[in-house]
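Here the complex is missing one protein chain, while the rest keep their positions.
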Amino acid sequence: MTLTMSLSQDIKQVRKSKEILLMTHLVLGYPSFGINRQVITQMVDQGVDIIELQIPFSEPIADGPVILKANHEAINHGVRVGQCLEFAAEMAAQHQIPLLLMTYYNILFRYGVEDFLEQTKENSIRGLIIPDLPPEEGGQYLAACRRLELAPIQIFAPTSGKARMATLAAHGAGFIYCVARRGVTGSPTSFDENFNDYIKRCRQATALPLAVGFGISNRQDVDLLRGKADIAVIGSATIRLVDQQGPEAVGPFIAGLR
Amino acid sequence: MTLTMSLSQDIKQVRKSKEILLMTHLVLGYPSFGINRQVITQMVDQGVDIIELQIPFSEPIADGPVILKANHEAINHGVRVGQCLEFAAEMAAQHQIPLLLMTYYNILFRYGVEDFLEQTKENSIRGLIIPDLPPEEGGQYLAACRRLELAPIQIFAPTSGKARMATLAAHGAGFIYCVARRGVTGSPTSFDENFNDYIKRCRQATALPLAVGFGISNRQDVDLLRGKADIAVIGSATIRLVDQQGPEAVGPFIAGLR
Amino acid sequence: MSKTGYYGNWGGAFVPEILHETFRKLGVAFIEAKADPDFWPRYVELMGSYSCRPTPLTFAENLSRRFGGAKIFIKREDLNHTGAHKANNVMGQGLLVQRMGKTRVIAETGAGQHGVATATMAAKFGFDCTIYMGEEDVQRQRPNVFWMEKLGATVVPVASGSRTLKDAINEAFRDWVANMDCTHYVMGTVCGPHPFPEMVAWFQKIIGDEARRQILAIHGKLPARIYACVGGGSNAVGIFQGFLADNGVELAGVEAGGKGLASGLHAARLAGSDASPGVAQGYKTMFLQDEDGQMLDTHSVAAGLDYIGVSPILVDLWEQGRVRFSAATDDEVMAALQLTIRSEGIIPALESAHAFVQAFKEVGDLPPEEAIIINQSGRGDKDIFTIADAFSDPSWREFIRNKGEEYADGARQESD
Partner (left out) sequence: MSKTGYYGNWGGAFVPEILHETFRKLGVAFIEAKADPDFWPRYVELMGSYSCRPTPLTFAENLSRRFGGAKIFIKREDLNHTGAHKANNVMGQGLLVQRMGKTRVIAETGAGQHGVATATMAAKFGFDCTIYMGEEDVQRQRPNVFWMEKLGATVVPVASGSRTLKDAINEAFRDWVANMDCTHYVMGTVCGPHPFPEMVAWFQKIIGDEARRQILAIHGKLPARIYACVGGGSNAVGIFQGFLADNGVELAGVEAGGKGLASGLHAARLAGSDASPGVAQGYKTMFLQDEDGQMLDTHSVAAGLDYIGVSPILVDLWEQGRVRFSAATDDEVMAALQLTIRSEGIIPALESAHAFVQAFKEVGDLPPEEAIIINQSGRGDKDIFTIADAFSDPSWREFIRNKGEEYADGARQESD
């Protein structure tokens, strides 16, 4: 992926050659930055298209038990926001795929929203996912992202109506993160009729690429998204894998997804 | 003491030759009827003038810890009212001093007040002390005592006023039991100025002999009553003695009182 | 009353002479208080500003629907300060003590409820306070002992007799005969020598006064029946008084059936046939006693109903046929308690739950346009140890075991 255009253009470019893109996720500093490095290298090597780097927060309200635990352990081991930003810069310098930061709003707020985003930009990060920052509360954030050409990824949910999707899409850039179902990260999703309708509604609401996340953990899930979404998001699954089988297991796992 | 006249006349008769009479007390069936027998024999042998035989009751409201315990243990060992009456008859036949029954009203009430008193008379018992039966509640009891020539001993207390003493005296016979102080049986009494005034008031209220009870446990106490009262009542002290030193200790104890 | 202090054949004042004058003065003070036009309003004001009277009359919509009969209303004495109707009596007597110029109060307690109420009153009025409580009840009701002590009362465990309520009453009398000059004995229920039954009934009639006004306002007419549990009888007499003259209102007292009337392990005086007339603790009533007149041991899951005697007022009303009696077993009580908690979010005291049992048995027979009132004499959270025991709640047991071990460790460390 060449990193010259906007994130959404980049994604559309890659999509021409791939039926579906993969976005993976990890929690910075969990279980350690060293292991994060190994995991990221394997992900990139196995053709992951985008990586979401989550800066741990003590109150990760939208995350399920696996990511929650990773957040808390990272903080308990002393992981600081500054370290996370440096690490992200290091990864961005090393790997040629778009990296995103994912975290909760308080992390930006305490750092100073403008400062945080400027640092993010400087670190060559392409965008951010902030699940507890709806556009109504994110005026300053959205403006700074626009100014800095960072993608403030917006989130659609099955409960979002047409007007709401339009509003969100208008504020979004890069792609839209479509939450596949009710609930938090980490438990399975059934990709049924309702899901198809939902994705159709998402498509109609935006020209941005669609990423689908929450509960995607194997090839079958990814296959089901082909032709419907542009990006499949693998979240808790890799963390669980590293917990259980160590970082070496990530490469083969990714290889088997697509 | 000859047993030909009324109880009060008998008492007055004996008083001519003794500066103070002794009345002792025991709880029937405690620790056993056998020990009651030994104790009574020693009491009579040592010149006790009157004995109060308490039929145990489960709720002896006016008694202190020593007598209370004796009541409960007797009942727990299966002592029955009928046995107590038979035992009293046996003692009356055997000993030539006046015997009284002491108990609470429910014992009479359950037995049938008239029946109980007739049995008492038949058993050659001379009178009764029922601490929870004021004359206002004792109409039937008082009438039957009168009819049967049993002495329904009335009780004066330091809190009884002049009119009250007059009422009580009018219902009484045999002697008046003057409670020496506030409180229940078994703890010491100080025979001070107040006490002297009280006894003076008692004297003025009745021509009946005066017995003083509550807290009399040694020769000194008995000496203080000489010239004031006609009868000194030894209550808890002997029970305590039997508990601690056995029935043999009773004879010497009584001998040393006067 | 046929004779002073009597209700029909029941009541009276069988007190030792040493207390004669005390009772006389108490009787006079009580008569004067009743005659004083300011006294009752002051009492009502106190109960309104210190406790939360009038207590609500709650419509139990879910229970009513479940049984499909009359509407069930619950008189909420549980919402009183200290958690039971005992507060009514105690605060009233507190005003009387103030009037008499005494400085110390004593009381007996079984469940601990009356003890806590008395200790509370004593703290508020600035009286010294001693509470007599059977040693066994001290063990069973430790939380209440804790609060009494924190309220400044001295709690004396009574080790004599059956070491329960009746022995605590005896012991309180023993204290009183020694200290009556400065001390008032705050009798906890409508029992004991005259004027106690009349006095306690008078203060507790505040329940019936309110309930009558409330049911007329809410339901538009009188209730068909009223249910109250009966230990000594104060909550029952309290609510019944509001409706005594209304012959159409059936009055039902519910006693402790314990392990069943046939088992002998119960405290049913008027339901069943185990009790007989007697005189004890200063008054004449129906007692659970043997042929000789010795009082028997009683049993109930509810410590507050576990008593040998019963109000002379109720015995008279029972003889007259005005109040009927039944008994609820421990098992029935636990089931009714569970149902009430789940259905209405209300936790009756184990004592009060007895009234619920009988009401549940009968309410379905009445038509929906009728109403019944259950007097909820107290709240059940005071009973957590008993209730958790009765439900054999495993996590509660584990919690207590861990807590016990923690305390044991603490003690070991301190002694090291």
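The letters A, B and C name the chains in turn, as written, and every chain counts its residues from 1.
Convention: a contact is a pair of C-beta atoms (placed from the backbone, for glycine too) under 8 Å apart; a residue touches a chain by one contact, two chains touch by 3 or more.
Source: prediction; values computed, not measured.
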Answer for the absent chain's shown contacts is A, C
Going by the contact rule already stated, which one of C:K3, C:K25 or C:H81 would touch the omitted chain in the full complex?
C:H81
So which of A:Y111, A:F175, A:Y198 or A:F253 would be touching the chain we can't see?
A:Y111
Specify the residue from the set C:R42, C:K221 or C:R397 that touches the hidden chain.
C:R397
In terms of residues, what is the contact footprint of the unshown chain on chain C?
48-52, 55-59, 62, 76, 79, 81, 83, 119-124, 126, 139, 142-143, 145-147, 149-152, 338, 341-347, 381-382, 384-385, 387-388, 391, 393, 395-405, 407-408, 410-411
Residues of chain A (touch criterion as defined above) contacting the omitted chain:
57-62, 64-65, 68-69, 72, 75, 80-82, 104-107, 109-111, 131-134, 136-137, 154-161, 164, 168, 179, 182-184
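The rule we apply is simple: only the chains that are shown with their structure count from here on.
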Report the inter-chain centroid distance for chain A and chain C in whole angstrom, where each centroid is the mean of the CA atoms.
65
Report, in whole Å, the distance between the mean C-alpha point of chain B and the mean C-alpha point of chain C.
38
Indicate the whole-number Å distance between the mean C-alpha point of chain A and the mean C-alpha point of chain B.
98
What parts of chain A, by residue number, touch at least two of the other chains?
none
If I count partner chains per residue in chain C, which residues reach a count of at least 2?
none
